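Each chain you see keeps its place in the complex, though not every chain is here.
Naming follows writing order (A and B), and every chain is counted from residue 1.
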Amino acid sequence: MNTLNLKNVVTAILKEDIGRGDITTKALVKSTDKVQADIIAKEAGVICGLAIVKEIFRQLNPRITCRLLVRDGQIVKPNTILAHLYGAADSILTGERVALNCLSLLSGVATATQRYVKAIKPYQSHILDTRKTLPLFREWQRYAVACGGGVNHRFDLSAMAMIKDNHRQMTRHQHMTLADAVNRIHTKFPGKKIELEIDSLAELDEALATRADIILLDNMSALDVKKSVLRRNRLGSKKLLEASGGITLSNVKSYAKTGVDRISIGALTHHINALDISLDIIYHA
Amino acid sequence: MNTLNLKNVVTAILKEDIGRGDITTKALVKSTDKVQADIIAKEAGVICGLAIVKEIFRQLNPRITCRLLVRDGQIVKPNTILAHLYGAADSILTGERVALNCLSLLSGVATATQRYVKAIKPYQSHILDTRKTLPLFREWQRYAVACGGGVNHRFDLSAMAMIKDNHRQMTRHQHMTLADAVNRIHTKFPGKKIELEIDSLAELDEALATRADIILLDNMSALDVKKSVLRRNRLGSKKLLEASGGITLSNVKSYAKTGVDRISIGALTHHINALDISLDIIYHA
């Protein structure tokens, strides 16, 4: 994660949750009380976001010690202790929910990714994320995808060109061929890779003849994806093929079997199941 | 939604996705091209976030017209057109993903909430959200919960006091009774409501004897919640009772039947299923 931003984002998240102050804790907990607290994964999954947890408690109270027992990307069993905290009780109670929110959401993303990665394990396809991310949360979600064994797609609209359906609506009106469209991008942005979306086998040969780097096979059946891979190989093309659309945990393996290079899954980042993680106060010194 | 913040947040979200510029659109679309585009809900659900969509396209190009056909909170059938856009093709293409991300995520939250609300319809319990929200996204998620018919719980740690399990760990070491804890908050923050968490029937009478406004029945069975309601009524107490923990769409009705006043559900905001919404370019003028 980008440490230049980490501090500012954590400050903003803390302000969002603390507001004018944690009145319950202020009223009930003495500022001199110290506790140990354990952060525990209640269910199995891939852990992600531990640096955020450290930064949260550091900002609340620089004297809290936070000892991590696992590292980002590690797969844990149910009831695994992830970290020991020790220090001021009031700060630990105040930061509890924010820390758990970040950790459980990112671990949820990493865990979902890892399920897809595991499902296609014997095959060489990569699992990729998309731009279907939570607003202002993309950088962290992509990091979680990587922790789960996925590969990150383009970060934003400037990082790579993608000629999608709606662009093709536009280029058709200008009587541009696929090659024309790809060339125009190549001329204007020579430093950028180009991905070209097609939605039927009928367009594959035309797409392979352009200088696009990647062909996106949108909403095609696994069978058509397989035909696309074979055709690409027969032509000796080095273009990458990417399958996308309608791919779920139950059918992802059939896509991976086709030999397609990349499988991109919107659900990794816009269907979220937070991992169940809790913070328990262990003893009172 | 808070219009004072809306502009700034939308600007930040646009920057996140656009980065140094939408190179595909810049290369392929003439700045003078105009299109109509329809935003369409592909599946049934509760719509939420239309003001964000308007603001996104306004910031990209103030001359785009955005005509809304539904309003936030409205339940729509599959394939309902939500809005017509008309204007510069390049700006509409550049804003497409960001607009859909916001709209489908918030509509997903509203839709999930509405399912709970509908499940308990004949009963008088309210469905509430919690502080288990996506970082920096709480204000919008809470708005979505309200659109789905839910009620918002406290915004942050300063809005109301809640004496939870971990606070009670601390007060026990100071030999404070429940009443002591409640009184201490009342004295220090006389303007704030107080909610008190208990996790067994055995504590109910002690809790009802305090001056707390709400009793949170944590992780109790529907049967125990029912006993709690009866006991509260028998004692003539006006305190509100709130059930929480382990409540899902399949068992929420059994809780509502108990007559409990409030049912709070973390999953509303930390398990997210984006509603399937798309943007189609209709014609090219």
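Here is the rule we use: contacts are C-beta pairs under 8 Å (C-beta built on N, C-alpha and C of every residue); 3 or more make two chains touch, one makes a residue touch a chain.
Note that this is a predicted model, so its numbers are computed, not measured.
S.K.: Let me spell it out: one sequence, repeated, and 2 copies placed. What is the copy number of the whole complex?
M.R.: 6
One rule holds in what follows: only the chains that are shown with their structure count from here on.
S.K.: Can you work out the whole-Å distance between the CA centroids of chain A and chain B?
M.R.: About 22 Å, centre to centre.
S.K.: Show which residues of chain B lie in contact with chain A when the two form their complex.
M.R.: By the definition above, chain B touches chain A via 9, 12-13, 16-30, 33, 35, 89, 93-94, 96-98, 100-102, 104-105, 131-138, 155-159, 161-164, 166-167, 169-171, 173-174, 176, 181, 184-185, 187-189, 192, 270-274, 279-281, 284.
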